[in-house]
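Right, one structure below, let's go through it.
A single protein chain has been omitted from the complex, and every remaining protein chain is retained in its original position.
Note that the chains are named A, B and C in the order they appear, and that numbering of residues resets to 1 at the start of each chain.
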Amino acid sequence: MALDITWTKAWIARSADVISEHRTDLTTLDRAIGDGDHGENMDRGFSAVATKLADLSADATPGDALKMVATTLISTVGGASGPLFGTAYLKAAGAVAGHEELDGADLVAMLTAARDGIVLRGKAEPGDKTMIDAWTPAVEAAATALAAGKDEVAILVAAAEAAEAGSAATDPLVARKGRASYLGERAIGHRDPGSVSSALLLRAAVDATTD
Amino acid sequence: MALDITWTKAWIARSADVISEHRTDLTTLDRAIGDGDHGENMDRGFSAVATKLADLSADATPGDALKMVATTLISTVGGASGPLFGTAYLKAAGAVAGHEELDGADLVAMLTAARDGIVLRGKAEPGDKTMIDAWTPAVEAAATALAAGKDEVAILVAAAEAAEAGSAATDPLVARKGRASYLGERAIGHRDPGSVSSALLLRAAVDATTD
Amino acid sequence: MSVGLVVVSHSAKIAEGIVELAGQMAPGVRIRAAGGTDDGGLGTSFDLVMSAVVDADDGDGVVVMCDLGSAILTAETALDFLDDELRARVRIADAPIVEGAVAAAVAAEVGGALAEVVDAAEASAAAS
Partner (left out) sequence: MSVGLVVVSHSAKIAEGIVELAGQMAPGVRIRAAGGTDDGGLGTSFDLVMSAVVDADDGDGVVVMCDLGSAILTAETALDFLDDELRARVRIADAPIVEGAVAAAVAAEVGGALAEVVDAAEASAAAS
C-alpha cells in the first residue's frame, strides 16, 4: 500500500487502539519506576486523538494528520510524555509537510525529526533509560534499511524491531532523566515505560500497512 | 514595688494590652517589609496569654508565669515571632526558675537569657534588622545599670529605653534575616516590626512597676 | 505594571497555595496558578500554562516557576506556541518552586526587571 493519508490515519487509529490495550501494562511499568500514570496519560492523549481523526479535512496530508496528533497530545496527556511525543509528532509533521505520499527517504526523515524533537525537548542521551533508547535505534535501523535499498514497509519493520530491542535494552540501565532518575540503582531491572509506548507506536505503523 | 508574681502578672497583662493597642501599627510596619501579619500574630498570641493568666496557680513564681507565656506564644502566634519570643520567654523563665522575687541580677540574667534564646533560635546578629537589634542594647544597658548599682526599676527603664533606641536604629539597615531580607536595599528606611514589639514588651515591664 | 509570575505545579493545590503565599508579600504582582491537569489530577496542563502566561503578562514579561521536570517540559512547549512578541519576554526560572516564587514575587513587587526577577528566583536555591 502507498504510505498516504489513508495509511497515516490507519496508523493513528491503530496507535490509539494499541495504547488503549496496553494501558494497564504501561501504568504498571510506570508504577515500578515512576508515578504510575503513563498508561492513563497516553490513553487520555490517544483517545482524544482518535476522536479528532474524523475531523481531518478530505485533502489532509500525512503531515496534517501528524500535526493534529502533536497538538492533541500536547494538550491532553498531562505528563512528560505529552510534550515529548507532542514535539516528536510536530517535528515529524514538519519533515514531511506537503507530501501526499511518503517514500523511504521521507520515512527516515520523519523518524529522525521525531527523535530529534524528543532530544530537543527532553535533553536525554542514549542510555539515559528513556524513550530515546527506543527511538535512536529505530532511526538508525530505518536509515540502514533505506541505504540498503529496502522498501517502505521494510523500513518501518526495521524501525519497529529496533525500537522493541532498544526498549528491552533499557532494563539494566540506571535512569538519568525523568522520574525514574530519583530511584538511582533501584531502577535497574525495570523497563522504561516511554520506550515501550514508543515501540508500540512504531509497530502500529507497520501493522497499518496491511489495513 | 517588689518584682514578684504580682508584678510579673501585671507585666504580662500590660503586654497583652499594649500589643493589642499597637496591633495595626505593627502590621503596617510588617506590610512594608514583610507579609503584613506581625500585629495579628502578636495579638493572637498575647490574647491567648491574657486568657491563661487567671489560670496560674496561687503559688506560681515569676518563672512559672513566663513559662506559660512561652508555651502559649509558641502554640498560637503562627509567624517567626512565635518561636522567637516563645524561646525568649522560655529561656527567661529558666534563668529565674524558683525565684519568688527578682532582684537586679535576676533581671539582667533574665533579659540576657531571653536575648540568647532569640539568637539560639534565629541565628541573627546585631545589625541584621531583627528584634535582636532591640534586645541586645537592652541587655547591655541593663547590665550597665546593674553594675552602676541602680535599682530594679532603673534597670528596667534602662532596658526599655535602649530597646526603643535600638529599634529606631533599624531604620537604615538592610535585613539579613526573616522576610525583610527578600527586599535587599528596599528595606532601608523601614523599621523592623519585631524590634518595635520587643520594645513595647520591655516598656510594659517598666509600666507594670507602678500598677 | 510589573513582571508577572506563573506557577506551574503538578498539583493544583500547590500552585494555588504558592499564589496565595507569594501574593502576601507582593499584592501588586500578577501571579497566576497553572497547577494540575485539565481535569484537576496530578500532572501539568499545556492549556492552563498558556492561559496563565497570557494572563500574567502586563507588558513587562513573565517568569515561570516549575516544580518537577515534566512541568518544565510542559512550560517549554507552551513557550514554543506563544507568539514571538510575548515569548520574547517570558523566562522559565531554574529555581525551587515555592522558595523561588516568593523571592521572585518580592523582586517583581519592588519593580525588578525581567532578568532581576529571574535572578531573585534562582538565588533562592542557594539560600537555606
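Details
Simple rule for what comes next: a contact is a pair of C-beta atoms (placed from the backbone, for glycine too) under 8 Å apart; a residue touches a chain by one contact, two chains touch by 3 or more.
As the structure is a computational prediction, the values presented were derived from the model and not from experiment.
Hidden chain, full complex: it touches shown chains A, B, C.
Which of B:S20, B:S47, B:T76 or B:T209 touches the hidden chain is settled by the complete complex: it is B:T76.
Annotation for subunit A: contacts to the undisplayed chain at residues 34-37, 179, 182-183, 186. Summarising the interface, subunit C meets the missing chain with residues 9-18, 20-21, 24, 35, 42, 67-68, 94, 96-99, 102, 125, 128. For subunit B, the residues in touch with the chain missing from this view are 35, 37, 41, 74-76, 78-80, 82-84, 86-87, 121-122, 177-179.
The rule is short, and it goes like this: only the chains that are shown with their structure count from here on.
Considering every other chain in turn, the ones in contact with both subunit A and subunit B prove to be C. Using the average of C-alpha coordinates as each chain's centre, B ends up farthest from subunit A.
Under the contact definition stated at the top, not a single residue of subunit B touches 2 or more other chains.
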